[in-house]
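In this view, the complex is presented without one of its protein chains, the others remaining in place.
Read from first to last, the chains carry the letters A, B and C; within each, the first residue is number 1.
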Amino acid sequence: MTSLIKVLYFARLKENLNYSTEDIDLPTDVANVAQLKAYLAQRGEAWANLFNGKQSIRAAINHALVDNNAQIKDGDEVAFFPPVTGG
Amino acid sequence: MTSLIKVLYFARLKENLNYSTEDIDLPTDVANVAQLKAYLAQRGEAWANLFNGKQSIRAAINHALVDNNAQIKDGDEVAFFPPVTGG
Amino acid sequence: MTVRVQIEDFDAGAEINMLRRSDANIGAVAAFVGQVRDLNEGDQVSELVLEHYPGMTEKSLQAIIEQAKERWEVIDALIVHRVGKLKPLDQIVLVLVASSHRKEAFAACEFMMDYLKTEAPFWKKEQTPAGSRWVEAKTSDDEAKKRW
Partner (left out) sequence: MTVRVQIEDFDAGAEINMLRRSDANIGAVAAFVGQVRDLNEGDQVSELVLEHYPGMTEKSLQAIIEQAKERWEVIDALIVHRVGKLKPLDQIVLVLVASSHRKEAFAACEFMMDYLKTEAPFWKKEQTPAGSRWVEAKTSDDEAKKRW
């Protein structure tokens, strides 16, 4: 069984990765946000710098803020971004 | 020595007394707000009802809120009114 | 820092724009608009007459702004209060505070309203189906002031 998800990047992440959105066919051992971050960190230096856990990165699943333990399921829209600075 | 002061009444007081302003030549034994209230209370029933101490009456001297101990001097503008209800 | 006591209505939007555009160090404007409700103490209100103490009123409002400036970083502030005859949905009072940051603006604006409610010499008389009556001061307003 594969999980196809959509991943979005915003603000500093979008710039550093030069990526704003992508579809990812998740490996079976990637089931939550922490595991997805570790998976992305393996893609190279820019990715490792952002997803190695040292930077404060927020995650949302289907438009709701979530923490590292949140489960990811097929069809989800997952977003990564820095702490927000609106208002 | 006489003290000539101006006395103003507002809102419910003005209506009940049918008086908005008057000049009073103070007796020598009236030197503070409490004494002025007692002096006014002697004028009749409407006055007694307002100044007998049972009603909440605020006082100001020269546009500043004061308490019963505030001294009154020649030329002062003294005002009596109910608790304020603006805003 | 301006106070105005007037019979005429005011334009809250124009006042906000005038205040905020005067200084690019302003990041936050907190505003309060009070309006006449059609119900008070369970009775229908058709009209309100606001009496005040000319001379003392202006000084009292200025003193309230001065106190707020001593406690918070207020770049500019405005109080406009109406007097005379008002009807439900009419605006009564406008309080504006401009500051660099929102926390200061909110605190100073609420402080000014709480003080205005208990210190500024205004009195409301309202017209209800049973006749006209003077509005009673609320103990909740005294309590709101004590917080500061």
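Note that in this section a residue touches a chain if its C-beta (ideal position, glycine included) is under 8 Å from a C-beta of that chain, and two chains touch if they have at least 3 such contacts.
Since this is a predicted model, take the numbers as computed values, not measurements.
Undergrad: Taking the whole complex into account, name the chains on display that the unshown chain touches.
TA: A, C
Undergrad: Using the touch definition from the top, which of C:Arg4, C:Arg20 or C:Lys59 touches the missing chain?
TA: C:Arg20
Undergrad: Looking at the full complex, which residue from C:Val5, C:Ala30, C:Ala77 or C:Ala120 touches the chain that isn't shown here?
TA: C:Ala30
Undergrad: For a quick check of understanding: of A:Leu17, A:Leu36 or A:Ala79, which residue touches the chain that isn't displayed?
TA: Answer from the full complex: A:Ala79 touches the omitted chain.
Undergrad: Mind listing the chain C residues that contact the chain we can't see here?
TA: Answer for chain C: residues 11-14, 16-17, 20-21, 24-39, 88-89, 91, 100, 102-103, 105-106, 109-110, 113, 144 touch the chain left out.
Undergrad: Can you name the residues of chain A that touch the chain not displayed here?
TA: Chain A touches the missing chain through residues 8, 10-12, 56, 60, 63-65, 79, 81-87.
The criterion applied here is as follows: only the chains that are shown with their structure count from here on.
Undergrad: Measuring centre to centre, with centres taken as mean CA positions, what chain is farthest from chain C?
TA: Result for the farthest chain: A.
Undergrad: What is the distance in Å between the mean C-alpha positions of chain B and chain C?
TA: Measuring from centre to centre gives 27 Å for this pair.
Undergrad: With chain centres defined as C-alpha means, what is the inter-centre distance between chain A and chain C in Å?
TA: Measuring from centre to centre gives 49 Å for this pair.
Undergrad: For chain A versus chain B, what separation do you get between their C-alpha means, in angstrom?
TA: 73
Undergrad: Identify all positions of chain B at which a residue touches two or more other chains, and write them in rising order.
TA: none
Undergrad: Any chance you could list the residues of chain C touching two or more other chains?
TA: none
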